[in-house]
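I am attaching a structure below and will ask some questions about it afterwards.
Here the complex is missing a single protein chain, while all its other protein chains stay put.
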Amino acid sequence: MKFRRIYILWALTALFLVGLIFYPRLVNLQPYWVLVGMTALFYAILASSWSLLAGYTGQFSFAHMAFMGLGTYAAGILIRDMGFAPWQATIGGVLITGVVGLIIGYLCLRLRAVYLALFTIAFAEIFRLVVKAEVKFTGGPNGLELPTYTFPGWLQNLLRTIVPFWDANVYIPAYYTMAFLFVAALLFMFLLVRSRFGIFFRAVREDEEAAAALGVHVVNTRVLAFVVSSMIAGFAGIVFHHFIGLIVPDQMQIGRMSLIIAMAVIGGSQNLIGAALGAIFIHFSLEWLQQIPLPTAVLQHLLFLNDWGFSVDLHAGVLRTNAWRMVGFGLLLMLTLRFWQNGLISPIIDWLARREAVESVAQRFQAERDMDAVDDVQAIGSQAEAGNPQEPTS
Amino acid sequence: MWPLPDVLLHAMHFHMWLDALFKFQITGTYIVRLILEGLLIGVIYALMALGLTLIFSVLNIVSFAHGEFYMIGGYVVYAILHHYKGFPGLLAIVVAALVTFVIGAVFERLFLQPMAKGQVERPSEYAILITFGLSFFLQFVMLGIMGPFPKKAPRFWSFPKIDLGFIRTTKTTLFLGNIPLSGGRIFAAIIALLALAAVLWFMYRTWTGWALQAVSQDRNAAAVVGINPLNMNTLAFGMGAMLAGLAGAVLVTVFSWVPWVGVPASAKSFVIIVLGGMGSIPGSLVGGLILGVVESLGTGLFPDPARAQAYRDVFGLVIFALVLWLKPTGLFGRKL
Partner (left out) sequence: MSQNGTIRLEVRNVVKNFGGLQALAGVSFTIEGPQLVGLIGPNGAGKTTLTNIITGLLKPTKGEVWFNGRRIDPLRPYHIARLGIGRTFQVTRAFRRMTVLENMLAPGLVKHPYMSRKELEKKALEIMKFLTIDHLRYEMGSNLSGGQQKLLELARLLMLEPDLIILDEPFAGVHPKLQRTIYGYIQRVRGEGKAIILISHDMESIFTLSERLIVLNFGEVIADGPPEVVKEDPQVIEAYLGRDDEEDLI
């Protein structure tokens, strides 16, 4: 059998899945690192669903985190005030997110590129501020508590037999639930973009008028992408925060949103998988960098900050090391945008997955230069001539 | 009973607003005071939005990092005044303007110029993301340098003692009749007015200003008559950043400063430029004043004072969403 590059891709996918399953073992079941893994998967779902919206349909929404929060708050309030069980609230929350996503998606239809970005920023900020202000209803800045899921007994037993270290720490069930959601969400979105809707998404992104002239239902296509991606974001948010136990409005601030966007862009927002891998990669590198104590004092001397009278107290020092980590990350984002606009991971996946072009670009230019010598074009011309006497004889 | 959000309850029970109106706190004087306060802050909003308008009309992009220049402008003034006691405040403001101008111009050269030269695919997407990336970067740089705790620059001015009956001053406050106005805001508004006048003079009365306008109207025609559009881009972005920096520099003595203070500031400038019409200079001036007054009235008249401050930014954003949705060209807009 002939070797094709796509086999490498299959092998890597298998490797990744195996890694995903055995990750808690790889980190020796340390609760902190299991939590990190779970959070990374949460960000990966958000980044890849954002890329479905931005990369595939070209709608640069900044309200993705707001939808995540909306779903979570909806679920939390359903549990607190309506007496829903967590799993019922999860479904309810996702549905509410879908309905709001539908409304916002319709409102955004008329808006192009930068106006859509502005509108969604406004929506996200209004939502966050209202949540923060309505203390009685949402818990305000202190957040809303969510109970964690309880698995039914038979499932619990089943999972215990499959995963021997299921009860090793509280984050193991959370990690596996998140991993399951991650695989399911990615698979769903992958199938969606492989279906006809995927082609419509990209056609609308490339040229809305031309797509409409070819019969693509532009309204449905754009709204569908909006609803699906916000529902997935809501779903991920609900599940994640059920395990964390608390959601605060600041989870939805623009800063978090930019983190998601940065992850998707660095991974490559034109590709779901690239965005997801970008998020995982970046979350892990940020966590890993946190393990390395940055020499804050040295840095401050280098920047003459001490001369400027900013003494370092310990707490601030820790925060500042975090900040410098993010600075590097921001710089990476800008450089990626400038020099590798398709992201760092997507081009590799695309290269592995692409079928060989029948004719390379270089060959095509050669062919165009030799146009006069190409006969099949003329053959068709004369064919047509034979069919119709009106053909001009130029 | 389904627990309605209190916002909705308030909207439904609007008699609460009427009650408040007829009770002691809301009087004509109170409303006049709110309007005056709104106008004072509105001048500064207008200054910021003018910067964004300048950037939009010349480069045809919206800078999502506008608030971060505001933040940096404030921090520069704070750092100077904090370190050199007795440094003249006005000079510090000028330094802040220069610093933000340089940062803006350098960013434009490095990251936006390739776009103007057509070296970047999907320019509209790139413009959104790269300015967003810049805002991310600058926020964390300032967090790294300044730390997360709120800072407030010392006051470096005081009113002369005046008593003209109707107009009286104390060291920090101006009284119009019995309406007290915060001196810090008056001072900031005066500086902002001066800066606005200077910018308008520059735009309408100097060759370079005309060149900027020419480029904003027709890049190619401007290039034909010998204006280098690339240099004008750099100038416009630098000036836009500088105006935001100035707004921050004059407000740092009024508000306390954290690295993410620029986020609501950006949002406000977006509201104004959309309200006034993208790329319209008079639109951004009027829009700034409108936003200032709306915010002030909305906050001051909100029935529940405990939540009023929390809703401060919401009023503008609601206007924004409505304008974007109903009349995307804004009040003075030229075209989409």
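Letters A and B mark the chains as written, and numbering starts fresh at 1 in each.
Convention: a contact is a pair of C-beta atoms (placed from the backbone, for glycine too) under 8 Å apart; a residue touches a chain by one contact, two chains touch by 3 or more.
These numbers were taken from a predicted model, which means no experiment stands behind them.
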{"item": "Which displayed chains the unshown chain touches", "value": "A"}
{"item": "Residue of A:V34, A:A203, A:I280 or A:L337 in touch with the missing chain, whole complex considered", "value": "A:A203"}
{"item": "In chain A, positions touching the absent partner", "value": "196, 199-200, 202-203, 205-207, 209-219, 270, 354-359, 361, 364, 368, 371-372, 374, 376-378, 380-381, 383-384, 387-388, 390-392, 394"}
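The definition used in the following text is that only the chains that are shown with their structure count from here on.
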{"item": "Gap in Å, rounded to a whole number, between the CA centres of chain B and chain A", "value": "32"}
{"item": "Contact set on chain B toward chain A in their complex", "value": "2-3, 5-7, 61-62, 64, 79, 82-83, 110-111, 114, 120-122, 124-130, 132-137, 139-141, 143-149, 260, 263-264, 267, 270-271, 274, 307, 310-311, 313-314, 317-318, 320-321, 324-325, 328, 336"}
{"item": "Residue numbers on chain A that touch chain B, as the complex places them", "value": "58, 60, 77, 81, 107, 110-115, 117-119, 121-123, 125-126, 129-130, 132-137, 253-255, 258, 261-262, 265, 303, 305, 308-310, 316, 319-320, 323-324, 326-327, 329-331, 333-334, 337-338, 341"}
